[in-house]
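Heads up, one of the protein chains got dropped from this complex, but the rest are sitting where they should.
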Amino acid sequence: MTPEAVVFWAFAIVTVGSAAVVVLSRTLIYSAFALLFTFFGVAGLYVLLGADFLAATQLLIYVGGILVLLLFGVMLTHKIYDLDLRTETTQLASGLIVAAGLFVILAATALRTQWMSVPRTPAPTTEEIGRLFLGQYLLPFEAASVLLLVALLGAAMIVRRRRDA
Amino acid sequence: MIGLQHYLVLSAALFSLGILGLLTRRNAVNVLMAIELILNAANVNLVAFSRYATGNLGGQLFGVFVIVVAASEVAVALAIVLTLYRLRRTPNLDEADILKG
Partner (left out) sequence: MEELQRSLALFEPETVLAAGLLLVVVVDSIGAAWRNAAMRLLTLASLALALGLAFNLQASGAKAAIFSGMLVVDPLGAAFKVVLVAAGLLTVLAFTFRNSRELHGLGQGELMALVLALVLSSLLLAAANDMVMLYLALEMVSITSYVMVAYLKGDRMSNEASLKYVLFGAASTGTMLYGLSLLYGMTGTTSLPGVQEFLAGGVPEANRFAVYAVTLLVLAGFGFKIAAVPFHFWCPDVYQGAPTPVTALLSVLPKAAGLAIVLRFFYGTFSTPGTGPWDLAGSINWGALLMVVSVLTMTVGNVAALTQTNMKRLLAYSSIAHAGYLLMGVVALSDNGARGLLVYLAAYVFMNLGAFLVVTLVHLHDGSFDLRDYPGLYRRAPLLTLAMAFFLLSLVGIPPFIGFLGKLYVFAAVIDKGMGVYAVIAAANAAIAAYYYFRVLKVMTIDAGNEDKPPLKLAFADQAWLAAFALANLVPIFFWSGIESWARGALVLYAGR
């Protein structure tokens, strides 16, 4: 096995394995920490795919922001439902069937379909992404800032104590 | 040789696990984690296509925007979860305010 393959399989097993823990674990806090490993795994896959800027963004925002928020959510609300009991077997079983079926369909589609085949040799992406942000994708870039403003205002307003006009 | 198919099957697995979590979990924060799995699956798709299939950085750029959107969504969702938690813990809202000072 080439080094690339070894690294890929390592990250793949970490990612999918911890994703399974996120979804199947009895304890909410284990799920949260498993999600941490999932995010790290995905970041590693990004590096392998030559997306260095995206990998750094993933770590900064997903792990450093979103996961921390989720952990806060878990810690502050852990009594809202009791310890997450495994759902009745019937529900889990039918969920598993649906998910397994979905996986088979999607994987089969992925393998059968003729995708485009213009590969890109991995190269540092930051500069080019920067150019695209201020060039072709300028409008989404600016719109995203409005989105963030609204989310910020909204989340702050929702959580704030009643002290209104 | 690791190729496009490997990544696509991996993201299909992540997506399916996310859907499983969506269907079977009852805790709101847990469902949110499942949704993050779905978003990450789509992102892996986008980046893999960027590398192997399309030759341009559109996929990676799309991925950055997805991360931005995910962050906003989680912030708003958790704000709502927190408020819901506050309301349920004591049925009387005024009392909860006094206790917190």
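Quick notes on this structure:
For reference, chains read A and B in written order, and residue numbers begin at 1 within each chain.
In the analysis below, a residue touches a chain if its C-beta (ideal position, glycine included) is under 8 Å from a C-beta of that chain, and two chains touch if they have at least 3 such contacts.
Predicted model only: the values in this text are computed from it and were never measured.
Contacts of the undisplayed chain with the visible chains, over the whole complex, involve A, B.
Touch with the chain omitted from the figure is made, among A:A5, A:V68 or A:A143, by A:A143.
In the full complex, subunit B touches the hidden chain at residues 11, 15, 18, 22, 28, 31-32, 34-35, 38-39, 41-43, 45-46, 48-49, 53-56, 58-59, 61-62, 65-66, 69, 72-73, 76-77, 79-81, 83-84, 87-88, 93.
The set of subunit A residues touching the chain not shown comprises 105-106, 109, 112-116, 118, 135-140, 143-144, 146-147, 149-151, 153-155, 157-158, 162, 164-165.
Quick note on the criterion: only the chains that are shown with their structure count from here on.
By the touch criterion given at the top, residues 1-2, 4-10, 12-21, 23-30, 32-34, 36-37, 40, 43-44, 47-57, 60-61, 63-65, 67-76, 78-85, 88-89, 97, 100 of subunit B touch subunit A in their complex.
Residues 2, 4-5, 8, 12, 15-16, 19-20, 22-23, 28, 31-32, 35, 38-39, 42, 45-46, 48-51, 53-54, 57-58, 61-62, 65-66, 69-70, 72-74, 76-77, 79-81, 84, 87, 91-92, 94-96, 98-100, 102-103, 106-107, 110-111, 115-120, 122, 125, 128-129, 132-133, 137, 140, 144, 147-148, 150-152, 154-156, 158-159, 161-162 of subunit A touch subunit B in their complex.
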